[in-house]
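A single protein chain has been omitted from the complex, and every remaining protein chain is retained in its original position.
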Amino acid sequence: MPEFLYAAAALVLLLTGLGLMRMLWGPSPADRLMAAQLLGTGGGAIALLIAIASGTMAIIDIALTLALLAAFAAVALTLGEPGTKTRAGEGEQ
Amino acid sequence: MSVVLDAFTVITVTAGLVFFLAGTVGLLRFPDALTRLHALTKADNLGLGLIVLGLLPQCPDITSALKLIAIWVLVQFAGASASQLIAQFVRRNEPGP
Amino acid sequence: MSLLVDLVLVALILMAAVWTVLVRDRRDAVIAFIVLGLLLSLVWMRLYAVDVALTEAAVGGGATGLVLLRACARLLPVEAEGRLPGPGTQIAAGLLSAIAAAGLAAVVLSPPVPYPSLAALAAENIHQVGLGNPVTAVLLAYRSLDTLLEKVVLVLAVIGVWALTPDAFWGGAPGSLKSKHASGALDLLARVLPPFGIVVGIYLVWNGADHPGGTFQGGTVLAAMWLLMMMADLADPPEIRLKRLRRLVVFGPAVFIAAGFAGIFMSGWFLSYPPDYAKPIIVAVEAALALSIAVILGLLVAGPAAEPPKR
Partner (left out) sequence: MSAPTLYGLCAAALVGIGLFGLILHPTPLRKVISFNLVGCGAFLFFGIAARRGAGAGFAGDPIPQALVITGIVVAFAATALAVALILRMLEAGASTVDAKPLPPDDLSP
């Protein structure tokens, strides 16, 4: 069973890695961020597969952290929109 | 019994891999950002969900099994919110039809 | 099979790194850097360093990305992308970097035999501190002075960021983190996620004594939840003149230092713990530190005050 799970982890890595092509192609920042989102989910899946395959349950906590912070980059992206101004508007005329 | 559980794991994890494949192909091949987002959410919800389901019988204790389920629920929720946020971002920046 | 995973991982990391440097737009570079952080977290997992992987996932995937994306948002209307130097300079810079990398690679390829390791020493003494996680034992017992100074550096960084406040705004609140566009999804996320995040943060701190996890990992998750609430406009960044806030910032390091001085009386050395009480003392110090780290990281991301204090 561990061999199968390791192979599955490698395959998920390969697939999410291919998805990273979207980070290179774009065209919009949203597309690039989607690659990061896919990697976050895929990374969680890889961590879970390796945790069970190797019997290291502590690795599950990595997937837990990734899951909690998965939406974080997407939220932060909306901060970076052109024309967004902070409330104080300092230094931005 | 163990053979049945192992077979269950192999089948569900493989199905999960298929959805990750679908997510990647969609992300790379779909024509615009919103459809690509749809592909991404497939991988989030079903790919990870099936892998979690497949790993449940392999968990050595109930705590890790519960953690696995918690992770899936969190990813479902965070993924759904994130895709909404990204979609709103796309709509604001590229006014579509 | 397993080396194949490593090869793919290395190829993806190099791709992300090259893209980070070469892409034109600075926000694209930041996104590539976030991707790199996620990939590195997987590498740490492959190197059997679960504590580090947790830190990298929390910092690389969360905190650093947020700081940099926020900087991009503020820079967009102001600063143009710079013009790159000419081809001559580029080639020279490339050669120099290649030589540096080749030198480091040579070091990697000729490791000393046997490889120096302190693992045996760490294992020998771990029963004296009563912890199950050797990394926490190093951080809070064997090399606790380093960790104490690291926390002091964090406090100094907050002071440094606050010192950049314009005179007129001194004592006020940092600029709001909230997104310009109201979003129901963000609101929902910031209402539902923090309860889970706080539980996970506390779990990571508590778990850190015997299993991978610890103050910094837990503290970062707590800080991320606070920042999420600030971004959804459910919480305002606090005014930096608040005494309570400042006490929270120094609370963890102060408890650490107090435990250190108590060590002088109880077992003769600064920061040495009596064996019977080592674990409770360490767990108490960790809890205090996690609280302070959460506040400090939130304040570092929020930045200097950007509006005058309210009367």
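Residue numbering begins at 1 within each chain, and the chains themselves are lettered A, B and C in the order written.
Keep this in mind: a residue touches a chain if its C-beta (ideal position, glycine included) is under 8 Å from a C-beta of that chain, and two chains touch if they have at least 3 such contacts.
Everything quoted here is computed from the prediction, not taken from an experiment.
Student: Using the definition of touch stated at the top, determine which of C:V35, C:L139 or C:A209 touches the missing chain.
Tutor: Answer from the full complex: C:L139 touches the omitted chain.
Student: Could you pull out which residues of subunit C are in touch with the chain that's been left out?
Tutor: 2-3, 6-7, 10, 13-14, 17-18, 20-21, 26, 29-30, 33, 36-37, 40, 43-44, 46-49, 51-52, 55-56, 59, 63-64, 67-68, 70-72, 74-75, 78-85, 89-90, 93-94, 96-98, 100-102, 104-105, 107-109, 111, 115-120, 122-124, 134-135, 137-139, 142-143, 146-147, 150, 153-154, 157, 160-161, 164, 166-169, 214, 216, 297, 300-301, 303-304
Note that in this section only the chains that are shown with their structure count from here on.
Student: CA centre of subunit A versus CA centre of subunit C: separation in Å?
Tutor: A distance of 18 Å separates the two centres.
Student: Rounded to a whole Å, what is the gap between the Cα centroids of subunit A and subunit B?
Tutor: One centre to the other, that is 12 Å.
Student: At least two other chains touched by the same residue of subunit A: list those residues.
Tutor: Subunit A, residues with two or more chain partners: 29, 33, 35, 61, 64, 68, 71, 75, 77-78, 81.
Student: Touching at least two other chains at once: which residues of subunit C meet that condition?
Tutor: Subunit C, residues with two or more chain partners: 181, 183, 186, 189, 193, 196.
Student: In their complex, what parts of subunit A are in touch with subunit B?
Tutor: Residue list for subunit A touching subunit B: 1, 4-5, 8, 11-12, 15-16, 18-19, 21-22, 28-31, 33-35, 37-38, 41-42, 44-45, 48-49, 51-52, 55, 57, 60-61, 63-64, 67-68, 70-71, 74-75, 77-78, 81.
Student: Which residues of subunit C touch subunit A in the complex?
Tutor: Per the touch definition, subunit C meets subunit A at residues 1-2, 4-5, 8-9, 11-12, 15-16, 19, 25, 27-28, 31-32, 34-35, 38-39, 41-42, 45, 50, 53-54, 57-58, 61-62, 65-66, 69-70, 72-74, 76-78, 166, 169, 175-181, 183, 186, 189, 193, 196-197, 200, 204, 207, 211-213, 217, 221, 224, 228, 231-232, 306-307.
Student: Mind listing the subunit B positions that touch subunit C in their complex?
Tutor: So the residues of subunit B touching subunit C come out as 70, 74, 77-78, 80-81, 84-85, 88, 92.
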